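Below are the structure tokens for one structure; questions will follow.
All protein chains of the complex are present and in place, except for one that has been dropped.
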Amino acid sequence: MLETFFNLEIARSAWPIILAGLGNTVLLSLVVVPLGLTGGLGLAMLASVRKPWVRYPLMAWVDFFRAFPPLVLLIFLFAGLPFAGLELGGFACVCIAFFLNTGAYYGEILRAGIESVPSGQTEAARSTGLGRVQTMLFVVLPQAVRNVLHDLLSNTLEVVKLTALGSVVAMPELLFQARQAQSLTYNPTPIVLAAVIYFVMLWPLVRLLSRLENRALAVRV
Amino acid sequence: MAARPIVEARGIHKHFGSHHVLKGVDLALAERELAFVIGPSGSGKSTLLRCLNRLEEPSSGSVVVDGVDMLDPRTDLNHARQRIGMVFQSFNLYPHMTALGNVTLALRKVAGKTREEADAVGRTALDRVGLADRAGHTPGQLSGGQQQRVAIARAIALEPRVMLFDEPTSSLDPELVGSVLGVMRDLRESGMAMVVVSHEMGFARNAADRVLFMDQGLIVEEGTPSQIFEAPAQERTRSFIGQIQKH
Partner (left out) sequence: MSAWDRFLEAFFNPVVMSRYLPDILKGTLLTIELAALIIVSGLALGLALALLRSFGFRPLNLLIIFVVDLFRALPPLVIIVFIYFGLPAVGLSPSGFVSTWLSLMFVLMAFSEEIYWAGITSIPKGQWEAARSTGLTYGHALMSVVLPQALRLTIPPLTNRTIAITKGTALASVVAVGEILGMASSAVSNSYNPSPLTMGAVAYLILFLPMVVFGRYLETRMAWKR
């Protein structure tokens, strides 16, 4: 069993390939998390314009991407768009898909956060002469982020895990590299290795989240 | 008064970590007696009450209620607790059940009554607290005073031998206090033995047999209401009574 799933020799020879994959996963995360946050912030700012003709299309946009499996979106961009003459390549497709998909999730979270800040805060800030943007930036957003910190972190965990989808469009990230190594060695050790790396990398965030989660639900009672 | 006390607690100590909350408390309650416990917050009154039905585990000492040793590991605690009614400061009604559901849950699950039997007993109990017409309401639809009366009905439906009241009126608006005290007075007149932790000094004066003053984990002084309120022997009691009466 150990021979099969944790063969040290194979682990050693696959290590450089896996390590390159880890590097790419980290880089990819560093690109797509800010991308999704930017998209989400844009959506949340739009949503703070409390007009029905802004609100409902926005809600529809968010729900559309919450209902759409990210892999389907990615395949659509990667395998579908070339038929319309748009050949984007794996990296660009991943970026667009994440911008749309995780942007919708981040947007929904930030919107809830902004709505959780009492309107008295805005009124107080505006009464001291702060502009609309300044009020949002210095008064509302900091409180909003604190109120939904758990959900933001939880979504970020999901986004980092989602980068494994890159393997489907041949991005050389951790899972892709592990599968390459596996097919070269005919042994599952590289996949186990990748799983261990994911776990070690993300466990601290998972622990932190379940600590925050208990508090988050307690507040709702 | 009966020879054997209904509640007999001896030498109760309770530590919370390094905090020594009860430092050797003795309390004996006779049948039909109402003991009224007063004292500053943090004096250990509530902890003492909660040690009597073992919601709090005493660090040492003995508690015997109606002849049952509460601290004996062989005692069927759930059975014993049905004979000790408890009413909480924050009511602790089950928000997902109706008033009748609150009252009948233990009757069905522990006393083993059928739904029909339990409902009949439950309605009688609700009637005793004047809320027969609120049986189908959920706690959210009731006022604080009504909620607390349902909580009392929940306890008396099990026909307890003694009732423990932990600041039953402290979270009520002033105009609702009277209805709860009224129910407590009726209970008292029916001969229920009661231990009441409360700040309702007027109720203590005309309903209590005995008043106990607690401070820093000890019973400092006890006596009849007139002794404690008009001629306290201890300086600490005197200053506490003085502070209360200023308000």
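Going by the order they are written in, the chains are A and B; count residues from 1 in each one.
As a working rule, contacts are C-beta pairs under 8 Å (C-beta built on N, C-alpha and C of every residue); 3 or more make two chains touch, one makes a residue touch a chain.
A quick note: this is a predicted structure, and the numbers were derived from the prediction, not measured.
What chains on display are touched by the one that is not shown?
The chain that is not shown touches these displayed chains: A, B.
One chain is left out of this view; which of A:Ala20, A:Leu46 or A:Ile75 touches it in the full complex?
Considering all chains, including the one not shown, the answer is A:Ile75.
So one chain is hidden, and I want to know which residue out of A:Leu28, A:Met171 or A:Ala194 touches that hidden chain in the complete assembly.
Checking each option in A:Leu28, A:Met171 or A:Ala194, the one touching the absent chain turns out to be A:Ala194.
Identify the residues of subunit A touching the omitted chain, counting contacts across the whole complex.
1, 4-5, 59, 63-64, 66-72, 75-76, 79-80, 83-84, 157-158, 161-165, 167-168, 175, 179, 182, 187-188, 191-192, 194-195, 198-199, 201-203, 205-207, 209-210, 213-214, 216-218, 220-221
Touching the absent chain: which residues on subunit B qualify?
Spelled out for subunit B, the touching residues are 53, 55, 78-82, 84-86, 88, 90, 92-96, 105-106, 109-111, 139-140, 151, 154-155, 158.
We adopt the following convention: only the chains that are shown with their structure count from here on.
Could you state the distance in Å from the CA-based centre of subunit A to that of subunit B?
Here the centre of subunit B sits 54 Å away from the centre of subunit A.
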